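Only one protein chain is missing from this complex, and each of the others stays in its spot.
And now, chain A:
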């Protein structure tokens, strides 16, 4: 989970690295001729301002929001269009330099760590919303467009892009990590909502996975290259455009909170609500430890017991029906009366506990860091795995409040850990491995939405099996024979 630094194939000489690490450095440190020529090639493509050598900029681009240590790249480039991305990739390909695509740096698995150094492609200047077709429910965006920016752009059209991983992430980055979120149970994840991608491969080739400009709602044409790249975490190509599926903004929304006497009761209710065919939009589970943390952090007074946060979308009439059915089910499982909210203001207040979960967990032990586990199992296995996991946490004296998208069988233990205590770190590490293997034993996955990144490569092999890993490696070798695209991730 925590990675040691692997210095190999660096662009710069060790002496230069030392220069770079000082806070005050000269504009143009002494470089070898080879480094100079690469830098001038990069600058000639994206301009003087488009290439950054500064320590602060490189550090910023070597870390995300995970607990993984910062591995800064050797240089950061800021291309402005796909042609520049292609030319820059060609330069990197020629000089065997690793390429690390960077969106918003909001990932949770160390996906942007430049473990072998190289060139970080920061795509934030490519920030246009292109080709909106409201009547076809699709839009194409560049990597600098975040999901909140897109939804703000769409607000007058009555459409929205509902995949909501929490952070205001780059949509192309979300495609790269196959992101999901709280309303995947109704609207799906990125896998179901990307229609087409434009990507630049390691040798500079510009690829349109479904054909240039194509956006039919469905297709049976050839191999599914779009979904090959979705979730490839920058190891196969740099995504420069994504065509996304849009949905109508719900006419009305209602949120509710319901507490239960046990984890089993809460999860059973979830399963039954889904089996009853209620098109529930969000169904989030918080365990008692999490509820206690939220109460303290946000000065709330929710019951300290397993709780479900629910949200229903639809027309006024369909909402009535959905809510009636759901309430029937929760009450039959011993659930409390619903706490309600209809208008935007009250719904936000109701959900505040869930939204602040991360910070509430951190506040349990100030000064500590947090790491979120991400297992996902078939729904019927959920009660078992959560109960066993809570047992594990208690036996090993670990702080791990649980919050999860139970509608998908996905839950996160927010492991709060003292980063300077190697013994605790070790216990957390072992716990996360046990948890992942527990999920695999129950026909699940070690990562429902965060991705493999740096920390779960060994688990990937256990999960998909050696044959599948071999096929993945062959695909990787055929698209990126020099292993320049984000080395050290996934495989």
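By definition in this document, a residue touches a chain if its C-beta (ideal position, glycine included) is under 8 Å from a C-beta of that chain, and two chains touch if they have at least 3 such contacts; residues count from 1.
Quick note on the criterion: contacts and distances are computed from a predicted model.
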* Per UniProt record, name of the chain withheld from view ["Phospholipid-transporting ATPase", "Electron transfer flavoprotein subunit beta", "PAT complex subunit CCDC47" or "Transmembrane channel-like protein"] -> "Electron transfer flavoprotein subunit beta"
* **Contacting the left-out chain in the complete assembly, out of A:168, A:251 or A:477** => A:251
* From A:133, A:155 or A:214, residue that would touch the chain that is not displayed -> A:155
* **Positions on chain A contacted by the hidden chain, ascending** => 24, 149, 152-153, 155-160, 248-251, 315, 344-345
